[in-house]
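Removed from the display is one protein chain of the complex; every other protein chain stays in position.
For clarity, chains are labelled A and B in written order, and residue numbers in each chain start from 1.
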Amino acid sequence: MRHSRAIDVSTGLFVLLGLTAIAFLATQISNREFSLGDSSYRVQAQFENVGGLKTGAPVKMAGVTIGRVEDIVYDMKLLKAIVTLRIDRRYDEIPDDSDTSIFTAGLLGGQYIGISPGGSEVYFKDGDQVAFVQDAIVLENLISKYLFNQAEKESAAKAAEATPQPEAQK
Amino acid sequence: MSSYSRSANGGTPVARADDIAVLEGVHYSVDDKPIFRGLDIAIRRGHITAIMGPSGTGKTTLLRLITGQILADRGTVVVDGSDVAKLSRNGLYALRRRMGMLFQNGALLTDIDVFENVAFPLREHAKLPERLVSTLVLTKLHAVGLRGAAHLLPRQLSGGMARRVALARAIVMDPDILIYDEPFAGLDPISMGVVMRLIRSLNDALGISSIVVTHDVQEVAQIADLSYILSEGQVVARGTPRELRDHPSPIVHQFMDGLADGPVPFHYPAPDYYQQLLHAPEARP
Partner (left out) sequence: MSVVRDMLASFAGFFARVGALTRFFLRLLWLTPSGLRRPRLVVEQVYNAGALSLVIIMTSGLFVGMVMGLQGYDLLSRIGSEDSLGIGAALTLLKELGPVVTSLLFAGRAGTSIASEIGLMRATDQLSAMEIMAVDPMRRVVLPRFLGGVISMPLLTAIFVAISLYGVQLIGVQYFGIDQGQFWSEMRGAVEIEDVREGLIKGLVFGLACSLIAVFEGYNAEPTAEGVGRATTRTVVVSSVATLVLDYIVTAILL
C-alpha cells in the first residue's frame, strides 16, 4: 500500500499542531473571552440618552467586566432608549438600587455601562428593571449647559446688584 | 514469421446488426477547422479493426468520439446499441466500464505501483475482497507477462513494460471493447512482437472487439481483420490487409508503401523556388 502509516502520523501531528496554535491564540493572547450563554441573566435599563453606547459594550463594576450590552432599542411609547444588559450569573448579588451609568473609556474611547453598587439587600434577578440610571454625557449638552449656567449666573448677579438687598435680620 | 490474421473475408463492410460500434456521417470540427467530414465506420464484434492514416488525420479524435469524451457536430456514434450523444453522465460511465483503452504512453498513475495501477478500476468500481482483487490483478499481469513486476513503480518500467501494464489494467474489468491508441509507437522490434501477439490473443481468448489506431502498416497488417484508411477527414479505403495492398487509390498506395511523395505532398506549400532565390534579400552590410 502506497498510503503509508508515516503519512497518517505526519498529517495527524500537523493538524494537532495547527489546532494547538489556534487554541493558543484564542486563549493566551486575547481577552479571556466572556462566554456568556446560559450562565447569565438579563436586566433592563431605560435611558433618555445612550450617547455612543453600542451593543457588545462591556458592563463593568469597579472596572471589572461583568457582562455585555445585549440590545439597545427605542421605545416609542415610553420615548426612552431601552438597553438590555446581560450579566454573568457569577455576579448575582448586585443591589437593586445600584446606579447604572454610561461612561466613556479614556478621553475619547468607546462607551460602556458602569454599575455603582447601592445598599439594598435585594438583588437584581433575571428580567428586572434598573431603578437608578444616569444618561450618557453628551459633549454638546455639557457645553450648552455650562454656557447656560454662566449666562444665568451673570444675569442673577446683575439682578442682585440692581435690587437693594432687604435687611437680613428681622 | 507466422501470419496472425484471420482468413480474409473480402466484401465491403456495411453496418450490420452485430457491429459493436457504428459511426455514421460523422462531422467534427475544431475552431472552424474540419477534422471529419462525413465518416462512416463499422467496428465488427469479435474482430480486430485497424484505423490508419497519415499523421494529423484525427485518429485520436475518433477514439474520443467513440468513448464519448467529445460529441460529433453531425452524424451519429452508436456504441453497443446506445447513441453516445444521448447518454447521461451515468449512462456514459456505465458504457465506459465495458471499454478498455490503452493510451499511447500507457498513462499509468505515477504515484502508485504496478499492482495498484492494475487494481485501480476494480477498487473504484467494486468492493471486492482483497484476495479476489489480488487474484484478478495477478492473473491479468500474468497474461501480459509482468506478474513479477507487480511492485515496481511506473517510473521504473521501460516503455514497453509500461504499455503492457496499461494493457493489463485495460482488461482487468473484462471489457467488451478494447481500444489501442498507437500501441506500437516507439517500441523496439521485440516489444512490438509482444504487443502484437497480446492484441491478437486477447481478442480471440476474451472474445472482445478490438480497435487499433496506428500508422504502423506492417505490424497491423499481421493482426488486423479489417482496416480503414482515413485521409482528409473521410474514409478513403477499407478492407482486409491484402485488399488494401492491391488497392487502386494513389493515397492508399502512398500510405501502404511509405512513399515520400504522392497525394500527400513532400513540399509544404511555398512560393516559386526560382523566384524566391532570385529575389532573396541582400545580406545586410
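The working rule: a residue touches a chain if its C-beta (ideal position, glycine included) is under 8 Å from a C-beta of that chain, and two chains touch if they have at least 3 such contacts.
None of these values were measured; they are calculated from a predicted model.
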item: Chains in view that touch the one left out, judged over the entire complex; value: A, B
item: Per the touch definition above, residue among B:Leu23, B:Met101 or B:Met192 touching the missing chain; value: B:Met101
item: Positions on chain A where the hidden chain makes contact; value: 3, 7-8, 10-11, 13-15, 17-19, 21-22, 24-26, 28-33
item: Interface residues of chain B (partner: the chain not displayed); value: 67, 69, 93-94, 96-97, 99-101, 103-105, 107-110, 120-121, 124-125, 166, 169
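Heads up, the rule we're going with is that only the chains that are shown with their structure count from here on.
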item: Cα-centroid distance, chain A relative to chain B, in whole angstrom; value: 79
